[in-house]
Structure formats: structure tokens, C-alpha cells
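Below is one structure; the comments refer to it alone.
Up next, chain A:
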Amino acid sequence: QQAGGDLSIGVVSDPVTLDPHFMGSFFEIYAQYLIHEPLLTITPDLEIRPGMASVEIVDPTTYDFTLRDGLTFHDGTPLDAEAAKWNFDRMLDPAVGSPRGNDLGPVEAVEVTGPLTFRVSFSEPFAPFLSVMTNRAGLMVSPTAVQEMGDDFATSAVGAGPFKVVSWTKNSELKLEKFDGYWNDGQPLLDTVTLRPIPDETVRLANLQSGTIQLMDSIPAQNVAALRANDALTVHEAGGLGFNAFSLNVTQAPFDDPVVRRALQHAVDPDVAQRVVFFDTGSVSSGPIPPSHGWAHDPDFDPYDYDPEGAKAMLAEAGYADPIPFEITVINSPALIRMAEIIQAQASQAGFAPTIKQIDGASLIVVLRAKDFDMSWSPWSGRPDPDGNMFNYFTLDGPNNFPGYENAEVDGALRAARVTVDQAERAALYQQAQAQIAADAPMLFMHFDSTLQASSANFVFEQQPDGSFRLNGAGFTE
Partner candidate 1 sequence: MTAAAPPPPLLEARGLCKTFGGGLSGPAVRAVDDVTLIVRRGETVALVGESGSGKSTFGRLLNGLIVPDAGEVRFDDGAARGRTQAARRALSRKVQMVFQDPMASLNPRHRIAETLSRPLFLHGLADSRAQARDRAAELLEEVGIAQDALDRFPHEFSGGQRQRIGIARALSVGPECLICDEPVSALDVSVQAQIVGLLETLKSRHGLAQLFIAHDLALVRKIADRVAVMYRGRIVEEGPAAALFAAPAHPYTRALLDAVPRIGCPARPLPIGTTAQGAETGCNFAPRCPRATGICCTQRPRLEGLTQPTHLAACHHPLSDPVAAPDGAEGQERVRRIAAFGAALAQKKLH
Partner candidate 2 sequence: MRYLTFRLLAIVPILFGISVLTFAVVQMVPGDPIVAMIGLEATDEAIATLRARYGLDQPVVVQYFAWLGNVLQGDLGRSIQTGRPVLAMLGDAIWPTVQLAGAAIFISLLIAIPAGILSAVRRNGAWDFGASFVALAGLSVPSFWLGVMLILAFSVTWPIFPASGYVPLFEDPAGHLRTLVLPAITLGTSLAAATMRMTRSAMLEVLSQDYIRTAWAKGLSPAAVITHHAFRTALMPVVTLLGIQMGQVLGGVVITETVFSWPGIGKLTVDAIFARDYPVVQGAVLLTATAFVLINLATDLVYAVLDPRATG
Partner candidate 3 sequence: MRTLVKPSSKLAKNTSVAVSVDGLSIDVPGPTGFRRVVDAISFEIPKGRVLGLVGESGSGKSLTGMALNGLLPMSGARISGGRVHLSGRDVTAYRDRDWRPLRGQVVSMVFQDPLMSLNPVHRVGRQIAEALRVHKGLGRTAAWDGAVAMLDAVGVPEAAARARFFPHQLSGGMRQRVGIAMALACGPDLLIADEPTTALDVTIQAQILELIDRMRRETGAAVLFISHDLSVVSQVADEVAVIYAGRIVESGPTATVFAAPEHPYTIGLLGSMPDLSLPDAPLVAIPGAVPHADAMPDGCRFAPRCPYATKECRVGRPLMRNLGGGHAAACLYVPVSPS
């Protein structure tokens, strides 16, 4: 690896906004960790390390942060305790409407305790907090820039990360260049990074093959085998943090009946999707906790076997004579449609009569929030902590509780896990919740996706499970 070089990254879609406090779509993470940097960092195997700040856990509800000396934002203003507090306040201010407020859990107060130190205190213990600080809510923006730029901040963010924004041509390229004032000496190696949105996976791959880009996100699973055999390219696969699943609307027929939901779990064989849709990348999923959450993941957890006849029998026993019709809502992407088609085909062998409804991404969110579906794809890109994968989904009024699932026991377990500090204890609580969720079957878990990326063979970087790019240490060889 050598210093210097220009990297072009082919990504799936342009970020919507560069303001981390308002990022809502998955595609923003491509740029976020390059422009901004979280207070704490996380390794690819999810170990939390000090970054711009170090932290001391005073007690389960009190955290003392110490910022490095001499941190500056790209605009030269200092990143000190005041600036950090300002960031927290912005995220927490209901008038601002930032979705980060929810990430931060029960924060009670942020106090500046010195020029470079501040304390975050909670009303109750919040175990995932440190992992949250390695993620979206840990990203600090320049208060001066936000105040001066107003609405324009979203397009020309000013952070303290290794790269700063040079120009952004919407839908064409986001040009970043090395930030000279970056705290981590010798980093980054690259001179410039250009993010180029190329929505079509085939075209994106063509760009990599023709050398217009040196790194691409989301290679199509079906091409992985062939690409691995190609010496000029390197394929990177890392288990993702999220899950690929469908919500079953438990508030209305037919999925208000747990028997029907359980029958559906027996009717569908995620192994087929694993092979046909994902070409043996990633892994089959039975619950919300992916293998990458090593300490919480239970590899033997497999509550439902594939048993179409059994499913049929269950339904017959429960008095369903005719095939049960329902609609599978899914967004328009070849792989997801393929998955929906598989579910449709398998379910119709087991006493169901599903149809597929394709919608666009924006509609999906509306559909999910309005519970205007029978069964809907509800993706989750995942967080480094199981809390991030479960709390919002399965607590009683969790914002992502799309199925309308209500189970006091699960709710209790998830809340308890939040305030529990001991990891083993937490793992037990999550597995207990996972088992109960499986029994109630408000969701159909299909797959734990891998993060699939490819690069030119001469480009070396450390792949992140969440698919984001954190390019400290990344560079070209030779």
C-alpha cells in the first residue's frame, strides 16, 4: 500500500443528504463515515474502540467523554465539548425532527464538563449506547457550518472525517478529497475519493471491469462465483448486520391468526432463497440476530422446518378449507422480486394463494407505517448491537413494529436487555425474545445478507459489515 491515489467507488444510489442527523436511507452510509467520523470507532468484528473521543463509563447511566486535543472540522472550527454538546442537542431537539433522537435512547442530559470533556447521562441504563456512538448518532457536524449554510448544509456537509467535500453533482459524482487537518496522522492514504451512483448492478459491474471505478458496492450475488475466479478483481464478503425479512400484519386477517402465521413459516423454505436468490452468499435466517452479532447469535436456532404438508394440515385443522389469499408487498428490485416469487410458489403449495404487489421504496415506508399490507418486505440494514435490530421492531410501540406485534414478554425482555450491562445476560434475554418471536411468528425471516463488494485487485481496504466505507488505511498497492 502506498500513499496517494484516486479512488472511484461505484455505489447503488446517490446519498439523499450529507447531513448525518437527517440520513434516512441506507445509501447515505457510503459517504457519511468518510466526511464525518463517529466519536468512537468499531472494528469489522464489532469491537468498540476509542476514536476522536474516549469514554469512561461512570455508571450504567453516566458516560464521560474526552475528546482528542486539536480536533477540527473541515472549516477549521474546533471540535470541542461545546460542539459535541451542540450536536447532541440538535439530534434531540424535537423541533429539528432528527431521526437520531430515537437512536440515542433515554438520554437525559449532555453537560460540558471541560473544554474537551462532556458527560452524557441517561434516565435509565441504555446498554447499546456505546455502539450507537460508533454509528450514525456518533457523527459530529460543524455547528458553525450548519448555522451558516442553513439548508445548503445537506449538500455540502462539514464534518471532521478524513475526507472533505469538494463537489457534488447530484446523480453523477460526489467528489471528496483528503482532509489535511485530519487528526489521525498519515491517514487517509488516498488523495481523493469519488462516489459514483450507478443504480444498475450490471452497469456498475461493467464499470469495475472496465476500470472506471476501483471499488463497488453490492455486486450481484449471481456474479460472485465468476468474479472470484477473476484475478484482476477481489471479491469481499462480510456478514451483514441486518436481516432480510417480511412483516406479517397481525392486526388483520389472515395473519391475525397465529396458526396461519406459523403455517406460513413451515410453508417457506429459506434455503431455496439462499441458493436461488443469494447464490450461497450470506446465510439463512430464522430470527433478527445475525451471525455477525457473534455474542448474541445462536447458530442452532431453527424453530421451523420446511414442511408444506404439515402447514396444509395445520391450516385444515384450524378450519381453513380454501387456500388463504394474501398479498406479498415487495419493492421493485430483481432479487427481492425473485424472493417474493419463491415465497409465492412455495406458499401456494401449502394452502395459501399469495399474490405479489410491487411498489417503490417511498411507498414501502408508507405502506409499512400505515399497516396497509398483508405481508410486506421490511428490511433492516442492521446495527452493531442486537438492540438496534430488535428494540424498534418488537417492543409494543416500537417505531418499526410494522407487524403490529404485541407481546408483553418480548417487550419486557428487550427493555431489560437495554438496561442490562452484562453481555451474557443480555444474550440470554435476546435469545429468549427471539424464541418467543419465532413462536408468535409476526415476521418471516428469510436471510442474513452479506455485504458483497468488489475491488480492483490492487486496491486494499478493510470491509465493513454494514457496507459503509471507512477508508483509513485503504490504498493502492504497487
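The candidates came about this way: all candidates are chains of the complex that A comes from, given by their letters.
Remarks
Just so it is clear, a residue touches a chain if its C-beta (ideal position, glycine included) is under 8 Å from a C-beta of that chain, and two chains touch if they have at least 3 such contacts; residues count from 1.
Worth saying up front: this structure is predicted, and the values here are computed from it rather than measured.
One chain among 1, 2 or 3 touches chain A in this complex, and its number is 2. Taken together, the chain A residues at the contact with candidate 2 in this complex read 14, 16-17, 22, 24-25, 94-99, 101-103, 150-155, 169-173, 196-200, 202-203, 206-207, 209-212, 360-363, 365-369, 380, 392, 399-400.
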